[in-house]
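Supplied in structure tokens, the structure appears directly below.
== chain A ==
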Amino acid sequence: MSISFLIIAVLIVGSTAAAMGLRNPIHCVLTLSITFGGIAALFLQLGAEFVGLTQIMVYVGAVAILAVFAIMMTQSRRGLMLGTFSRNALVGLLTAVAVFSVLGWAVLSQPVAGVTAAVSPVSVQQIGSSLMHEYVLPLELIGLLLTAALIGAIVIAMERKEDTE
Partner candidate 1 sequence: MTQTPDQVFVILKHWLLGYVPTSVHAIASAVLSILPLMVVFPLLFAITTLLERKGLGRIQNRLGPNRTGPMGLWQPLADGIKSLTKEDIVPFTADHIVHFLAPVLLVVAAFLAYAVLPVGRNMALVNLNAGVLFFFAVGSVVELAVFMAGWSSRSKYSMLGAMRAIAQMISYEVPLVLASVVVIMQAGSLSTVDIVERQATYTGIFPHWYVFTPWGFLGFILFMIAATAESNRSPFDLPEGESEIIAGYYIEYSGFKFALFFLGEYLGMFATSGIAITLFLGGWSAPLSVLTFIPSWAWFFLKLLTLICMFIWVRGTLPRLRMDQLMNFAWEFILPMALFNMVIAGLWRFMNPGAVRWFVCAFLILVPMFVLSALLKRKKKLQLRTYSFAE
Partner candidate 2 sequence: MSRDRGSRLLGEGIIKGLAETARNFFGSYISKQRLTTVQYPEERIPQDESFRNFPFLVYDGSDPEAGLRCVSCQICEKECPPKCIFIEKSKDKKPDAVGKPQFYPTVFDIDVSVCMSCQICVEVCPFEAIKMDVKYDYPTESRFAALLFDKHQLAKSNDYYHQIHPTEASAVDAALAAEREAAATKAAAAAAKAAAAKPAATAGAPGTATASAATSTVTPPSDTTAGEPR
């Protein structure tokens, strides 16, 4: 528990709380991207450079942008103000409790002794070669899936154009 970990942890928790509590959806997304950045910082602190940087690239660079784009395209100019509690808060609460308990169970069932053992950070090269050797099939499958999703998205986007013509 170093000081830097504490700072990052407080930042993550605080910004996540803000993301849930703020009324302006854009503010929510911006604070959420702080959370993403904080998580990336945690990864970097643990020596997982590749994962941490990918976290920033994908979540801050793409997911957050996608979210703000979606909000920007769909809401009116005055800005939609969200209530802090939505109608299906109960369902959300149940989901959160379920996810938390599963994660907590998974973490607690691991042997605690492993924490103290020093783990040498996995280099990018190792990740790359294992992706290309051991996990090449899952990688290809994910690639196929994403390509299919991409084509599907294009097809959905193109449909409207045909309508207007």
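In the analysis below, a contact is a pair of C-beta atoms (placed from the backbone, for glycine too) under 8 Å apart; a residue touches a chain by one contact, two chains touch by 3 or more; residues count from 1.
Candidates were picked such that all candidates are chains of the complex that A comes from, given by their letters.
On a predicted model such as this, the values are computed, not experimentally measured, just so you know.
Asks: Determine, using the touch definition above, which of 1 or 2 touches chain A in the complex.
Replies: Touching partner of chain A: 1.
Asks: Going by the contact rule at the top, pick out the chain A residues touching candidate 1 in the complex.
Replies: 24, 26-27, 30, 33, 40, 49-50, 53-54, 56-57, 60-62, 64-65, 68-69, 72, 123-125, 160-161, 164
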